[in-house]
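Heads up, one of the protein chains got dropped from this complex, but the rest are sitting where they should.
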Amino acid sequence: MAQIFDRSSNALARASLILTGLIVIALGVTLNELQRSPWVTRQGQRADQPVPFSHKHHVEGLGLQCQYCHVSVEKSSYAGIPPTRTCMNCHSQIWTNAALLEPVRHSWATGESIVWTRVHDLPDFVYFNHEIHVNKGIGCETCHGQVNEMPIMYEQNTLQMEWCLNCHRHPEENLRPTSEIYNMDWKKPSDLNPVWCTATQVQRGVPTAESVSCTTTDPGKQMLMPAALQLSLSNAPGGRAVFATTSAKFTSQEALGGFLAEHYHIRSARELSSCEVCHR
Amino acid sequence: MPVREGTYGLLAEFDTPSQLVRAAKGAYSAGYRRMDCYTPYAVEEAAEAIGFHRNTVSLVTLIGGLLGLVTMFSLETWISVWAFPINVAGRPYYSWPAFVVPAYEWTILWAGLSAAFGMLALCGLPQLYHPLFNAPNFRNGATSDKFFLCLESTDPRFDMVETREFLDGFTPVSVVEVEY
Amino acid sequence: MRDSVKENMQNTHAKLTLAEVRAKLAGQKGKKYWRSIDELAGTPEFEAAVREEFPEHSSEWIDPVSRRGFLKLMGASMALAGLSGCTKQPDEPIYPYVKAPEDLVLGKPVYFATAFPFRTGAVPLLVKSDAYRPIKIDGNPDHPYNQGGSDPITQGTLLDLYDPDRSQHTYYRGETRPWVAFLGSFRAMLADKKASGGQGLYFLSTTVTSPTLAAQWKKGQANYPNAKFLQYDPVNRDSAYAASKAAFGEYRDAQYKLDTADIIVSLDADFLSGAAHPGFHRLAKDYANRRRLDKTSTGEYSMNRLYAVETMTTTTGMKAEHRLALRANDIAGFAATLAAAVGAGSAPSGYTWSDDAQKFLAALVKDLKANTGKCVVIPGEQQSASVHLAAIAINDALGNVGKTVVYTETVNPMPTVEGDEIKSLVADMNAGKVDWLVILNTNPIYSAPADLEFADAFNKVGTVVHLGNHRDETGLQAHWHINAAHYLESWSDARAYDGTVSVVQPMIDPLYGGHSAHEILQSLLDNPDVSPYEAVRSTWGTQAASAPGGEDPDFGWRKLLHDGFLANTAFTPSSGGGKAVIPAPLPQLAADALEIVFRPDPHVYDGRYANVGWLQEIPRPITNLSWDNAAIMSYATLDKLGVSEHDVIEISLNGKTVLAPALAIPGHADGSITLHIGQGRTIGRVAGGVGFNACQIRPSGSPLFAAGATIRKTGQEWGLAIPKSHYIDHRATYVGGDGSGTHSLEGNEAIDRGIIRYATLDQFKQDPGFAHEGYGKDDPAPDESLFPAYRYDKNAWGMSIDLNSCVGCNACIVSCYAENNIAVVGQHQATVGRIMQWIRIDTYFEGDLAAPRAHFQPMTCHHCENAPCEQVCPVGATVHTPEGLNTMVYNRCVGTRYCSNNCPYKVRRFNFLLFSDYDTPSLKLMRNPDVTVRSRGVMEKCSYCLQRINEVKIEADKNNRAIRDGEIITACQQACPTNAIVFGNINDATSKVAKLKKQERTYGVLADLNTRPRTTYVAEVINVNPALTPDVGA
Partner (left out) sequence: MATKDTPVNDPMLDPITGEFAVIAPGHTFKSVTEEISNIVLTPRTPLGWFFGFAIAGGVVLMLLVALTWLFLRGVGIWAVTIPVAWGFAIINFVWWIGIGHAGTLISAILLLFKQGWRNSINRFAEAMTIFAVVCAGLFPLIHTGRPWLAYWLFPYPNTMNVWPQFRSPLLWDVFAVSTYATISVVFWYIGMIPDLGTLRDRAKSRFGQFFYGMLAVGWRGSVRHWVRYEMSSLLLAGLATPLVLSVHSVISFDFAVALLPGWHTTIFPPYFVAGAIYSGFAMVITLAIPIREFYHLEDLITLRHVDNMCKVMLATGLIVAYGYSTEVFMSYCYSASKWEYFMMWNRMFGPIGWAYWVLITCNIALPQLLWSRKLRRNVPFVFLMSLIVNTGMWFERFVIIVISLSRDYLPSSWGTYRATKWDYMTLAGTFGLFTFLFFLFIRFLPMIPMSELRLMLPQAKIRAEAEPLPEAGD
């Protein structure tokens, strides 16, 4: 009776056992990475658009306001994609013959939509609402990244549920004064970049933006009151409101976020991470 | 393992377990230590005869079981209390009575896997190649109806001639030399 | 997928094989061919033939679900490979506007006021529009008539708008033609006939509701004096009009004022079940307002009492404190007897009344006499003119006129007795007098009484033009078919029950470029190109402009469009009037005679909404029948005829026959069979092949009810879809009855289990806490648990449903379908029990089923604080929110259905197959964008209209304020004509819902299971006449 297996088979058998284990682990790790990879999330991918529209050029170069195009961002769940007319407001005057803009002119002439490819595409069962985020101190840049630095639009963040939850569980980490919502270059406060905020007395029924005013220049050194605060002073019915005369200085996001969360009446993390907030 | 040359040991074949046990006892008392018996079913007496008592399978199983218990219970608690606490049916986040069941199952799962794979590992299996299989008669009977005693050459008392004579004293069916 | 029962039924139609189909079509060439294949394709015979050729679940292969199935299998197998979490979404395109409308904010709905011009009177509406697509219809809360209430049909007209089967073109002999081609031909004909004054030109219209249309015709007739304009609908107000003409010498409408009526008597008037009864919204609201147990200034409960005498069991009869089931034929006799008893006219001879009827009559007379001026008698729309005359006389005798009833000019501008008009039309057609017949929005081939043989007469007309929403039975036969614009697409006007003028304004451009009757009639005028908008504006513009307002000359008109109605245009009651002489009623029917009663279907009405899936599928009140219609009768009649439920019987009446499945319902009058008109359509993906056409045996002489029917069993069975429990248990003694007669096991169990709790007014006065006394009726205390109760500190949403107010009309259900994108599952699936409704109205029949008392209980997800469903979901797809909502996260659901098993209320619905239609383009437009469309394999249920809560919450959060009470209105609450449903924050002690929940009558269904439901019910209290039934109540 001879050996069935060669001498080497012992080593082979053990090695393959170990290898199997490693492969299983590697597969798990790969899948785990894959589900968060840009291949799945399209993070950073530049979609093929009919017109190579540059946010960098229009925002940074020309200084257009976000709301010039995305008109309903403050008043609707949907920020709005500009109609062709918005493009033509300028491009009937300038770059009227640019080849790149042919789709825009075609749309204007025929009345057919310019068919863009959605860059920030949430699943249909997710109900994201721009209006409440913008009104409660989440800046455009927090989610969309520094759009003013994007020649072609791409998705800065994964937009996956874990990413959403991350902020919904710790909203204070990303809150900023509502006056800075459209500021693409907003930096979280630090010792070098402090933020001063003044809160009016807690008033119910006053829009969030009017109950707190913030500035990045030291109000002590400045005679003028911040514009927003003046606004709320003059708007206060019957002079009922009494204001704090001193403003608080914030040198960390933690402190500012906590202050804003309190004054903007940000709901608790438990409320914000409840399923019905996004799914209906 | 390094490939070795030469003789692995001497293999005595017996027809009955009783003969094997007698031979094994004899060899043990003669001072042989590096030896083993090969039987087609579990002959506990033979193991005792060659002085094998220590058995760590139970310990491995216990450790495995406890690990399973702790792993699952802490996973459940972490998930329900910290990772994503949700009000489910008005029950507390830390619903420990419910957590008992999966934790219990994992205790058994991990303990069982430890018992099985621990046993194999302690036995050094898989070992598809073994010198004993070189013996011409080993595979004819070791797993069906014959009983073998192998005195290994690495034993300090081992001597090809003396040991063969020693084994012949137990009236085996045969004594063969096993090569690596 | 239809079961063998269905196939059996199909076999009762003449069988066809595909070979025969080919043979039928062979030899027909050209234009005839199209018509035949079209005709054939929708018929049950054709379906049966297809099934014959592909016997094994043929429909499974044909229906669109399966075609997608293979793609789905590919998806599923990829998913099973373990990567579905990682599969990528496809690229999604964005189509922005080229020029955005200025007032449009995408993502924010806009609301427009309009009105639904239904033939019983306009229903004022407020339509929710998303990006200019109407997506939800509700009553106009500012309108004095309905104050926000609506009804199933009104709600269902939304789906009617987006019905994919709507006619999309103008056809001439089956070929599409441009509209102008028709207009050219029509105007050429008009020019021809100008000389003869329109001799031979006939219009047959549905009942005209538009004053503008009437005005257009009036002017048109001046141009064409010999042209005729006739109206016909199978369900009409002939009796009421005939009676008012007899009594007042002119057509009058009666308006009932139930807010001041203590005693209400319904003589077969089903004024609580839907818009089929004129003034339903107002009557139901006024009726319910007097049942909230409010106290009068003297400290008495100001509760009304309802008596009903009826044939077919209706919600009105079931809400009545006292009800008498009589054959339709005998109700006139009863009315005359009643009239005699209160001193109006003399009692008819030859009538003998049962003991029960005599007792009922005596008590009723006594009650009426004690409440003169505070009572009212309402005659049924589908009762004879003699009943209407009796009602006029009784109300007159009891001094009710001017108090609880007033007579006004008619709501519809061209009142007429339609039954006579169709007869005269057919006579003219047969006589060859009709040259051009223009049919406006009616479907006489389907709906004309059988003995008129309308289809034969039809062939004798030179040219037939059909204007219709669908290319229906008539549209297919007509030479010209013009696709009509839906009322949500066109300009028109109408008057509500109280006479208030509403303008119907378009919510959306006609989807298929449809046209309205206004455009056709305008051709008769001197200025034929005036648009409907201008026509309507010319009717009301002057009156509107007189409204006080800014200097802007358009202000009044704009205000009219904004408000949806013209204020102060309600009718003023006409004073005086004639004297009603009650004619001798028909002789009482012999005991063994069998009577057939024709009634409109409670949901699809006369068939015009038969292709509205929602209305077909939602179980009708009382019968619980979904899809189909049936020969409805009492248990005694069923036994007497020797048939069982679901048996197909052949009903013969005056030589005409129809096949109908038998169905018994509690409380139906013996010796009488009710057939609902409106089913048995041959066209439409929804309506086609559903039920039978009762008009096939409807006699033109007595279209309301007719005696002398004979019944033959066919031996076939038809699986009627009755999604709700319908076991009728004869073990009466065991289940708690008194051992006599037939009892409903469900009804007895519901009372026994404390699911229904009620008391009489007297019992309530003695024991206001009756709802909490007895076994299992005391709710566990919040902390009666091993675990600490979860605390809800902020908002806590809850609902209270007043069972006293609920009339079981189903408006809430249709509203919920529209709001929440609920799928229609079809007849077979409904039969199996997979209907998807999130809110249902449970109906329990208590007592002897020959004369039961019914209890309606709207049932939705109770949002239990200790929700049994949540605990058992393995993936956490249904969980609680911090505000106490039991949310269902569809995209997390894997579909174990365990939650449904563990739901004691069984309010969860599962997508067993792919029920949602993802393909039909028009239905996509209709969907509520704020609610996920659920796919196959996912559980769903009532969410308390979470999308509405979130919308309000975001608005409130933006403004840093608390949510106001009444700011969140659920869809069911919004539709409810009687305000039975109240939703709000139960943590806010001042909210309406919190106050209701504090009432002693409030109880939670199955609350003793410690589910802690957020939905509670206000127990019913009925105001019985002690002389009649002294021993009812909890």
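For clarity, chains are labelled A, B and C in written order, and residue numbers in each chain start from 1.
Note that a residue touches a chain if its C-beta (ideal position, glycine included) is under 8 Å from a C-beta of that chain, and two chains touch if they have at least 3 such contacts.
If you're wondering where the values come from, they're calculated on a predicted model, not measured in any experiment.
If the full complex is used, which shown chains touch the chain that is missing here?
A, B, C
Check the options B:Leu132, B:Leu151 or B:Val175 and report the residue that touches the missing chain.
Candidates B:Leu132, B:Leu151 or B:Val175; residue touching the omitted chain: B:Leu132.
Considering the whole complex, which of B:Val88, B:Leu151 or B:Leu167 touches the chain not shown?
In the full complex, the listed residue that touches the missing chain is B:Val88.
Considering the whole complex, which of C:Val872, C:Leu925 or C:Ala962 touches the chain not shown?
Of all options in C:Val872, C:Leu925 or C:Ala962, contact with the hidden chain holds for C:Val872.
Can you list, in ascending order, the chain B residues touching the missing chain?
15-19, 21-22, 36-47, 50, 52, 55, 57-58, 61, 65, 72, 75-76, 79-80, 83-84, 88-89, 91, 95, 98-99, 101-102, 104-106, 108-109, 111-113, 115-116, 118-120, 122-123, 125-130, 132-133, 138-140, 142-145, 148, 170-171, 173
For review purposes, identify every residue of chain A that touches the missing chain, sorted by number.
Touching the chain left out of view, chain A contributes residues 1, 4-5, 10, 13, 32, 35-36, 158, 160-162, 165.
On chain C, what residues meet the omitted chain?
Touching the missing chain: residues 60, 65-66, 69-70, 72-73, 75-77, 79-80, 82, 84-85, 724-725, 727, 745-747, 749-750, 752-753, 755, 775-776, 829, 832-834, 840, 842-844, 857, 859, 868, 871-876, 879, 892-898, 900-902, 904-906, 908-914, 936-939, 1005-1006, 1009.
By our rule, only the chains that are shown with their structure count from here on.
What is the distance in Å between the mean C-alpha positions of chain B and chain C?
79
Using the touch rule from the top of the page, what residues of chain B touch 2 or more other chains?
In chain B, 86 touch at least two other chains.
Where does chain C touch two or more other chains at once, residue-wise?
In chain C, the residues touching two or more other chains are 879, 881-882.
Show which residues of chain C lie in contact with chain A when the two form their complex.
Chain C residues touching chain A: 82-83, 85-86, 88-89, 91-100, 105-108, 879, 881-883, 885, 887, 889-892, 930-933, 943, 946-947, 950, 954, 957-962.
What part of chain C is in contact with chain B in the complex they form?
787-790, 864-871, 873, 876, 879-882, 1012
Could you pull out which chain A residues touch chain C in their complex?
31, 34-35, 39-40, 42, 47, 71-72, 75-78, 80-85, 107-108, 111-118, 121, 123-125, 127, 129, 131-132, 135-136, 203-208, 211, 264-265, 267-268, 270-271, 274-277, 279-280
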